[in-house]
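The complex appears here minus one protein chain, its other protein chains still in place.
The block that comes next holds chain A.
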Amino acid sequence: MLKKVNTFWLAIILAFVFYGVIQLLISTAIINPFYSNTLIFICINIILAVSLHLVIGITGQFSIGHAGFLALGAYISAIMTMELGMPFSLALVAGGIVAALAGLVVGIPSLRLRGDYLAIATLGFAEIIRIIFLNIDYVGGAAGMQVTHATTWTTSFLCLLLTIVVIVNFTNSRHGRACISIRENEIAADAMGINTTYYKVTAFVIGSFFAGIAGGLYAHNFYIIQPVNFGFLKSFDILIFVVLGGLGSLSGAVISAILLTVVSTFLQELPETRMIIYSLVLVMVMLYRPQGLMGTREITDYFGKWKWKRIKGGNQYGG
């Protein structure tokens, strides 16, 4: 146990060292605004990918309406800062909480559904959110809403770190194991005393909360938010991060979010062929790694490989 605590703090310290180096490079203008903006965008996408990973990869509930929660977080936080004059940090939290509440309201009825039906219900929910914002003049309707630029490398990195720590800690506890058991075999999980509805809704609410936080960061990074940014294509973008990384692998979701954000950012210079190349990358990965980049493994599994081998080698089945 002591060893686990130590590796946890080691990872936190490493993360802050990484943060400090990037921050230094930004403040000394070695990294220009274009690249620092890309870094912020990567953080936002990782938060989205990891929060959806909890719902799809861990709990096994195929939800494809994540952009709805992103939209809620974006609009609520924008209203907080622009209309009510609240500080940015408070707006971020408010966006997350409202998205989490929406997750609760949507999750309780729709998580009774399975597979395709859940996917359709969540997709429908995301469209409802988008159309509601499209028809409210208070937030600018189709023209969108102007938002000040407030998202910095520091805020997005802190939000990212919080997301990963919370979701990793949740996953590696009795609660996370309960969620995984639902993914693996819902009937058996139920028979072992797991309240499956409770854990499906909980995972959904936590995922929605962080999608809302990502929405706040997103809104305050682009000067303007419009309902068209939160269509179902956005939901699919997030879904692709999770599937491409490998269902059930958090580090896979992180890696594919980084990879695809970088690819699509640099492809902006080639507007004509952008979507073709992006699609080709997806097709290639799915052809050669159908289980996703990481499969169900985590990056930390590779660090402990010698240990794993030793267990494998000394494998004896009793009886």
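Definition applied: a contact is a pair of C-beta atoms (placed from the backbone, for glycine too) under 8 Å apart; a residue touches a chain by one contact, two chains touch by 3 or more; residues count from 1.
Assume contacts and distances are computed from a predicted model.
Set against the options "NADH-quinone oxidoreductase subunit H", "Cytochrome c-type protein", "ABC transporter ATP-binding protein" or "Response regulator", the UniProt name belonging to the omitted chain is "ABC transporter ATP-binding protein". Among A:23, A:38, A:196 or A:264, the one in contact with the hidden chain is A:196.
Across A:11, A:180, A:259 or A:282, the residue that sits in touch with the chain not pictured is A:180.
Looking at A:134, A:166 or A:267, the residue that reaches the missing chain in the full complex is A:166.
Take chain A: the residues that touch the chain left off the picture are 1, 5, 8, 166, 169-170, 173-178, 180-181, 183-185, 187-196, 202, 248, 296, 311, 314-319.
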